[in-house]
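One structure coming up, written as structure tokens, with questions to follow.
Removed: one protein chain of the complex. Kept in place: all other protein chains.
Now for subunit A:
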Amino acid sequence: MTNEPTRTNDPLLKVEGLVKHFPIKKGLLQRQSGAVKAVDGIDFEVRRGETLGVVGESGCGKSTMGRLITRLLEPSGGRIEFDGTDITHLSTGGMRPLRRDIQMIFQDPYGSLNPRHTIGSIVSAPFRLQGVEPEGGVKKEVQGLLERVGLSPEHYNRYPHEFSGGQRQRIGIARALALKPRLVVADEPVSALDVSIQAQVVNLMDDLQDELGLTYVIIAHDLSVIRHVSDRIAVMYLGKIVELADRTSLYQAPMHPYTKALMSAVPVPDPRRRGAKSERILLKGDVPSPIAPPSGCRFHTRCWKATEICRAQEPPLLELAPGRRVACHHPENAPDQAPGDPALASAGEAIEVVDATPKTAASPAVPEGPAPKKL
């Protein structure tokens, strides 16, 4: 872990019981008919200088969580502490001095770039807003930044619609990193990039972390990328954190059944292993709605291990091994928390396990043909 001994040990960011509910309004009178429970009580800490990866199903509340901790959204409940200061309900004005320190890279680059501004002016905006004059001038600094994220100076005077998807994403990255913030929440920072530029941006973020001691919260769906960049990883499911662990343990021995299913579904870049993944767990049940989440453990409608207690009681997020927190009554790779409980009828049907040619992960099946040994 990158937690350097010289730094103080208290976390940079501390989140307790964080909640965000979006009201659903109906009809002409716009009466509230319910709420989307996007984030529904989560606790975690981000240590100084570390990278916390966040993964989870689409719609489980990752971006909302990111917008809450950067205070682009007002929390409905809970508490957020940044570097010892309570920022839970700070006003826009109150946040201003902290804007420099807390930055967000947005998932949807198109929606976050003003179409009427050139890239040059978009990336120099943070300097103007915070009244910062870098050595050598803003323009030079901005061009340098563009170059570091793999864009060229010829892009300086162009408008967002003239860029490709991946180029737009890099503009967002350059803007977020411009003022050398302390905490960067990056929502899918590299998903629109080709693997080579992805490698370049990941390395850049890595270097900046070493140089400036940046702390990252990185949200991504690509589990290969997440494994590469993170020190610790939080797995979210339907507004909750269900597992939080260091990356090695998480990948080698996931404890939460949802984590296990997630890991097994990663597509492997090898056409000869098509349909021949060693054990892929397909979740068959419908994705539940965050408007009316299932009782007890929110995963019980899709879990193959679900028992009575899972439907009735929400499992707390407990430290079942040093540095590993899991919310499950019957975790994998850890002692059963509620042994002997009768299984739910739905559990038998919950998944389909596809398995064939069970080769180990590191040596793909190589059939006949003049293929090189490894790919």
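In this text, contacts are C-beta pairs under 8 Å (C-beta built on N, C-alpha and C of every residue); 3 or more make two chains touch, one makes a residue touch a chain; residues count from 1.
The working rule: contacts and distances are computed from a predicted model.
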### Missing subunit (named according to UniProt) among the choices "Electron transfer flavoprotein, alpha subunit", "Putative xanthine dehydrogenase", "ABC transporter ATP-binding protein" or "Glutathione S-transferase"
"ABC transporter ATP-binding protein"
### Message
For the chain not shown, which residue from A:11, A:166, A:296 or A:331 touches it across the whole complex?
### Response
A:166
### Query
In the full complex, which of A:32, A:85, A:152 or A:313 touches the chain missing from this view?
A:152
#### Entry: Sole residue of A:40, A:57, A:141 or A:231 that reaches the chain not shown, by the stated touch rule
A:57
### Residues of subunit A in contact with the chain not shown
22, 24, 36, 55-59, 63-64, 107-111, 147, 150, 152, 154, 157-158, 161-168, 170, 187-188, 191-200, 202-203, 206, 221-225, 227-228, 248, 251, 261-262, 265-274, 280, 282-283, 286-291, 361-362, 364, 367-375
